[in-house]
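A single protein chain has been removed from this complex, and every other one stays in its place.
Think of it as A and B in the order they're written, each chain with its own count starting at 1.
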Amino acid sequence: MGPAKESLGGSFTLARVASAVGGRVAGNAALRLSGVRGLEEAGPSDLSWIADERWAREGRDSRAGALLVASEESASGKPAVVVRNPTLALATWLEVWRPSARPRPGISRKAHVHASARLGKGVSVAAGATVEGGAVIGARSVLCPGSFVGRGAVLGEDCYLHPNAAVLERCRIGARVILHAGAVVGSDGFGYVWDGERHRKIPQLGIARVEEDVEIGANAAIDRATLGETVIGRGTKIDNLVQIGHNVFVGEQSVLCGQAGIAGSARVGRRVTLAGQVGVSDHATIGDGVVATGQAGIVRGANVPAGTVVSGMPAAPHRDFMRSAAWVARLPDLARRVAGLEKRGGGAGEGETPWKSESPKS
Amino acid sequence: MGPAKESLGGSFTLARVASAVGGRVAGNAALRLSGVRGLEEAGPSDLSWIADERWAREGRDSRAGALLVASEESASGKPAVVVRNPTLALATWLEVWRPSARPRPGISRKAHVHASARLGKGVSVAAGATVEGGAVIGARSVLCPGSFVGRGAVLGEDCYLHPNAAVLERCRIGARVILHAGAVVGSDGFGYVWDGERHRKIPQLGIARVEEDVEIGANAAIDRATLGETVIGRGTKIDNLVQIGHNVFVGEQSVLCGQAGIAGSARVGRRVTLAGQVGVSDHATIGDGVVATGQAGIVRGANVPAGTVVSGMPAAPHRDFMRSAAWVARLPDLARRVAGLEKRGGGAGEGETPWKSESPKS
Partner (left out) sequence: MGPAKESLGGSFTLARVASAVGGRVAGNAALRLSGVRGLEEAGPSDLSWIADERWAREGRDSRAGALLVASEESASGKPAVVVRNPTLALATWLEVWRPSARPRPGISRKAHVHASARLGKGVSVAAGATVEGGAVIGARSVLCPGSFVGRGAVLGEDCYLHPNAAVLERCRIGARVILHAGAVVGSDGFGYVWDGERHRKIPQLGIARVEEDVEIGANAAIDRATLGETVIGRGTKIDNLVQIGHNVFVGEQSVLCGQAGIAGSARVGRRVTLAGQVGVSDHATIGDGVVATGQAGIVRGANVPAGTVVSGMPAAPHRDFMRSAAWVARLPDLARRVAGLEKRGGGAGEGETPWKSESPKS
């Protein structure tokens, strides 16, 4: 199979890029390019970008025909557009160059739309999509095949439900929210009570409320509250396969990376970053601006102070974690030294413990 | 967007709650309430509950109009219903107050039901749901849009398949089983054999058998056995995004929390709790009543004794894990002390190792 083509938007001049991103051309403004690529893949007909001055060298050594840069120096003589934030300029240019194609408005005859549902202007509902009774779909929202909007659910304007994404009964979704394929909003919270013989289900009567400009990744799951609301704050971005339990509150503009999980009733602040596979236990509280690094485990009821960076399980300040991890790696040596001291001091020396060797697949 | 209303069931008196849950009213039995809320959100017109005597204080300080409590004392003078298990009473009351609305029975003309499928009385099959040849659907079961029941699969009575949930070919589902949106039962086990050049797929001819009263979370996946059966025992509750490999056996009344994973041929006992993101390796055995705390890793072939609480990777008894973790945090200090002893004892002192500082996002 050949490589994919991105020259979807056709060719363009450096001048056009500069005007689109509000930048200044350094070099030949009439230079014509046909694609946009990262530094490694870029060729003479491609525009690329230097996200960070530290990569100026890679930029210079790349085969890119032109660069988006923060300073003329970092262009190292290549034709360039100088702009304050090259990555932001990249986003802007890609939107201009290749506007995302929305499907034609209209309700497919093969869609399943209940008579009591209210659809705004310019809504697109594909064949095989379902809108149940009393649901409200905001103007220009798009429902792809297999997507589902349950009874009494409310979607804002310009939402996009990718194939098989589901917003369940009574949940509320703000404007410009994107649900990627298979994402679920409003599944029952995981709530049971032991009655002496079995787990009795606690009815989950609350909802999930997703504020505007949120994006939810493929096959992610956000539970409805037992009572009240599970809340995802405005502008927060949620990656694929993330799990959010019932009654969780996530503040605005946070970033939850792939496979992170947040257990019931946890509170996550604004501008928080949970890296991949981070686990947040129930009733934990995470302050604004916290960064939890990959696979960190924040234990039940923990309270992570605003602005801190935490790592490990149980999560500790990142610096402490790294320092301890370095010593853990040197523990056998440290133990040897202790044994040596004991020998010299006449203490009861000890050798190393044998440990059960294990299958690498374990 | 305003908050969601839960007063779906209309207003009610404390007397009605008491009779529904088999409790005793303390205070004004005629007190009329309109909603049910947790202690933090509850207002004067809401019923709330004190799940645990330790929270009596929060109950007293709350704005709740009335409380479900285990003892009159813990109501601190508020109107209350006294009952042995307030959380159980909450579950009972929510069922009475707001019975879950099942869709009207009947087969949508837009459903895809094979002529050879056998559907019980009062079954509901929505538009866009599929029932393949030879499948059997028990009485009163509900198939939501996009849900799928494969060839020869058998569902018991009163099952509920939420949107896009799938029970694949020949799998067997007991009575009252709930599959949440996107849950998959019966995907192929992950079985291959290297033939010298490539991974040859081992046909997965077994099934997955899910016993009665099991609940399976959104986008969870349960593989069929290579041969024989993958079994989920009666009453076990499985949270969102849980992965269960082929030929796994899970006993009755266990609880598998969000994003836990169980690899092929592992055996999990009865009343086991796997907290969030726990990993169980293949061929491991987990005794009855074991609790594995968040992110614990149970290694290949391990045998966890019944009734133990384990933590960490590799999993160890929780107390030992916590003790070791406390010392890991103090390792730099311990190492300094060893270096000090060596200096005094004339041993070869050592400073700290520098460690590679790492990106918090890593």
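We take it that a residue touches a chain if its C-beta (ideal position, glycine included) is under 8 Å from a C-beta of that chain, and two chains touch if they have at least 3 such contacts.
Since the structure is predicted, the reported quantities are computational estimates derived from the model, not experimental observations.
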## Note on the structure
Full-complex touch with the removed chain, picking from A:A15, A:L94 or A:A139, is A:L94
## Note on the structure
Hidden partner sits against chain A at residues 1, 3-4, 6, 8, 36-38, 41, 85, 87-88, 90-91, 94-95, 98, 100, 108, 110, 126-128, 144-146, 162-164, 178, 180-182, 213, 215, 217-219, 235, 237, 239-241, 253, 255, 257-259, 275-277, 281-282, 294-295, 299-302, 312-314, 325, 328-329, 331-332, 334-335, 338, 341-342, 345, 347, 350, 352-353, 355, 357-358, 360-362
### Query
What residues on chain B make contact with the chain left out of this view?
112, 128, 130, 146, 148, 150, 154, 164, 166, 168, 170, 172, 174, 182, 184, 187-188, 190, 192-193, 195, 198-203, 205-207, 209, 211, 219-221, 223, 226-229, 241, 243, 245, 247, 259, 261, 263, 273, 275, 277, 279, 281, 291, 293-295, 297, 299-300, 309, 311, 313-314, 316, 318, 320, 322-328, 330-331, 334, 337-338, 340-341, 344-345, 358-359, 361-362
